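One structure follows; several queries about it will come next.
The other protein chains are all here in position, but one chain of the complex has been omitted.
We call the chains A and B, going by the order they appear; numbering starts again at 1 in every chain.
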Amino acid sequence: MATDIKMPQLGESVVEGTIAKWLKQPGDRVEKYEPICEVSTDKVNAEVPSTFDGVMVEIIAQEGETVEVGQLICRIETEGEGAVESKSAAASAGSVAPAAQETPKAKADTAGDNSNKHRYSPAVLRLSQEHGIDLTQLQGTGKGGRITRKDVLKAIEQGGTQPAVATAAQVPVPEAPVAPATPAAAPAREAVTASTTPAAPAKTGVVLENGDREIPVTGVRKTIAQRMVQSKHEAPHAWTMMEVDVTGLVALRNRLKHEFKQREGVNLTFMPFFIKAVVDSLKEFPQLNSVWDGDRIILKKDINISIAVATDDALYVPVIHNADEKSILGLTKAVNQLAEKTRAGKLELKDMQGGTFTVNNTGSFGSVLSAPIINAPQAAILSFESIVKRPVVFGDNMFAVRDMMNICMSLDHRILDGLMAGRFLKRVKERLEAYGPDSQI
Amino acid sequence: MSELNHKELGLSDEQVLEMYRTMLLARKIDERMWKLNRAGKIPFVISCQGQEAIQVGAAFALDREKDWLCPYYRDLGMVLTFGQSAKDQMLSAFAKAEDPNSGGRQMPGHYGDKRFRILTGSSPVTTQVLHAVGIAYAGKLEKKDHVVLTTCGEGSSNQGDWHEACNFAGVHNLPVIFMVENNKYAISVPLDKQVAGGEIWKRAEGYGFPGVRVDGNNPLEVYKAMKEAVERARRGDGPTLIEAVAYRLVPHSSDDDDRTYRSREEVEEAKKKDSLLQFKDYLLQHGVLTEEKEQALLAEINREVDEATDYAEQAPYPDPQETYKHVYA
């Protein structure tokens, strides 16, 4: 069989050699260690010997030709045993040829693996903060679902992320009639996530004039802004209002308030009555006690009422959990406790979580009409306006001076239609009008 | 002292008196440094005492305008002969900014002064011997006729660099003079445990150039041998090895205690052969020096050393920011 003879490496650093002269021609017998050609390189000139017995069959590299180390120069027909082993022995320097290709390991299948989704590199954290990127909204392309620097850069290029749905931090809300924002039925994991970083809002190009003052929009303010925009943008708001005659309720409260104060040590306000009316009505209309979740509506089992509590610089929306299990007294105490905690700055995370419906006492500052923004993802928000004495037609063609109050409701039209909302509101109205000076609480 | 006469060596009375004065100055600077060290004012002293005749006698045989020195850390007498002053030594001892050797960066005894063609030296021994060969080779390339003198102790003559240097200079026939100041001790290890055969000068034969041994307590004998070596080198006849034998009169350094390895009797015996005593006798005998002149000379030197000490002690230290300078050009 014919064996390939390759250009040997003649010295360190040598990568090629020039055939100076062939000492054997095709047909010539070649003995082991007999020189077959002369090769010159940058470093040495040498005779290249055969490493086995045989007959020269073909010269590949001609005299004067420069050949890379490891390239074929001639073929020798070998004889008898050892031919095969000689084949590999020939020009062992051929091993300096580039290292054999090592097939790279197959890429590990990481599809569906999200183990690194929340492992953020320093670069990712820095970029997300500098550009207001909400990392929870990004899909990671790295190993284990890790969000890579490139993922963030891509998000920045595409204009940033949308604000997150809801968070559980103490989020001050703007004054009514804007709805407070608290986590409603957000899953627990979301609920403990730190507040989202809002995307940088677009500037409108307002020109500052003499005397104008600039107030930087802080992170908190930004959050509020963003969430209100989101609620208004995502939830189609429908609005409805009813007039409620609370003359009886007013009389009842007037009768009870001194005694109540003495006995319980707290003021008896209208708020517990409002809440109670809402809670009892929600039981009748569970669709109002629900949240929107994309492709489904979730009816909440618990009735947790978010209430707005004002402080000097902000408004908080703590939650009365299981409000349906509480009496007027129980609700009074719950409202008072949350109000005190809020003003003392001692609200805990649990006080802020889990609201399913929001009650807003806008009447406390004199409003008679408001259009609140829904505390997403809740289904509706209800404002109780100021109680004012008004002449109304009463009974049969009589005028009377009555204590009147408007109640205003914004509802998510994806969840509710006007009929259901109207029925609910009507039941709230009826419950409040049912109170009389002698009602038991 | 041998019967050598300075006039026969071509040295004038003034020249030998100057040699004596330099030897005495070296001794007095050295003694002062020990006192400053023991008083806690300077951290370290390494001494020339006992080797002044070698250093001064050799340096006087060179051309102090064009020849080069690659000395070792005891060569105080040599660098004084080549131009450094008592003040320079004290600035170095106190590690002050003005120290011409290193700006206060190196320990005392690490000489280096471009003004006088004294190449900067280090603490690893014998490295300078190769540098001397390099300077000699540079002279050959540049067609200059300078001669390079390099010195080291007898212990250092065992280092590979010393042998590489001798061989290199021998092969290329370079104008370099290797002088070994054999003071009998390499710190604590005596000559018989340092040098096989005990005769360093004979090693020259193996490198193809002459080697001689001289009495290191006689500056005139050192001068004579060196003069011949310099002439040989300048003629283009190549290197010479000179072994100058003396005795280290004090411990290796201010951190050493020589009582742990040699007897007081041995040291006292050596002190009787102190080159300063012998050379003074010679000068008195030849009428070059008188006791009055000696007293005046001593007073002058003491004043010079006092002034140098005061100046250096009061001189400013380098600014801490100097730490970062001269790493690269």
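Note that in this section a contact is a pair of C-beta atoms (placed from the backbone, for glycine too) under 8 Å apart; a residue touches a chain by one contact, two chains touch by 3 or more.
Simple rule for what comes next: contacts and distances are computed from a predicted model.
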Name per UniProt, for the chain absent here [options: "Branched-chain alpha-keto acid dehydrogenase E1 component", "ATP-binding cassette domain-containing protein", "NADH-quinone oxidoreductase subunit F" or "ABC-type lipoprotein release transport system permease subunit"]: "Branched-chain alpha-keto acid dehydrogenase E1 component"
Hidden partner chain, touching residue among B:15, B:167 or B:253: B:167
Interface residues of chain A (partner: the chain not displayed): 9, 12-16, 42-43, 93, 95-96, 98-99, 101-102, 104-105, 107, 110, 121-126, 142-143, 146, 148-150
Absent chain, residues of chain B that touch it: 68, 70, 99-106, 110, 112-114, 119-120, 122-124, 127, 129-142, 160-161, 164-165, 167-168, 171-172, 325-329
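What we mean here is this: only the chains that are shown with their structure count from here on.
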Interchain centroid distance [CA atoms averaged], chain A/chain B, Å: 80
